[in-house]
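Missing here is one protein chain; the remaining ones are kept as they sit in the complex.
Then we have chain A:
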Amino acid sequence: MLKLLAENIAIDRGGRRVFSGLSFDLDAGHALIVTGQNGIGKSSLLRTLAGLVPPTEGTLRLQGGETERSPAEHAHYFGHQSAVKPALTALENLEFWRDFLQPARPQAFSGFPVATDAALEMLGIGHTARLPAAYLSAGQTRRLALARLFVCPRPIWLMDEPTSALDTASEALLLTLMQDHLTHGGMILTATHTPLALRPSRTLHLEAADPADMPSADGEPDSLEEIYG
């Protein structure tokens, strides 16, 4: 059984304690929706899970995963940046990630790789396959980035504001696809401000432990950190 365990995680960013003593566990087939105001550390938490920011304290483990591979190597990170090269066509971008990323298919996870053409078609950008990605709109670029999650199966999806730049129809499509991923035994951790109707899911609401550390109400310094952090 696949299970993600976080124990007593503390993260420092730029010399400031973002949060500490955070523990949670997540079973396969479940979603964890991380909420909280700007600057509270949602993105930092996802980046820590992705192995990009080392936790100052605490441990992160994946039970039932492939041995000798870190939890981050079982995960897809779908963040604010699309990792799409404008000079390459949509298909070339996607084919690179399919061949470069190492898929992770532990036993409990029944996700399967989708062909690149099919993945683009599924996300409604099949007609742009031969176009340089520079000509794609923001929403199309976002969908191209999303296609990466399907061509290389990995059980954990770390999604930071997954619905940003997507129209209502794509949002509904994304939700269906995320629900499918859960059905296949995957897990999703997402930071979001829009409510996502994923089942089964739990909500992790991040709050500042010390009121003095509360991000200021106007949100200026903290929203900057959201963007650049």
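In this text, a contact is a pair of C-beta atoms (placed from the backbone, for glycine too) under 8 Å apart; a residue touches a chain by one contact, two chains touch by 3 or more; residues count from 1.
Note that in this section contacts and distances are computed from a predicted model.
For the chain of the complex excluded from view, the name given in UniProt is "Heme exporter protein B" [choices: "ABC transporter", "Dihydroorotate dehydrogenase", "Heme exporter protein B" or "NADH-quinone oxidoreductase subunit F"]. If you put the hidden chain back, the residue from A:A10, A:A83, A:A118 or A:L131 that touches it is A:A83. Touch with the chain omitted from the figure is made, among A:E7, A:D25 or A:E73, by A:E73. Where chain A meets the missing chain, the touching residues are 13, 47, 50-54, 69, 72-73, 75, 77, 79-88, 92, 95-97, 99-102, 104, 148.
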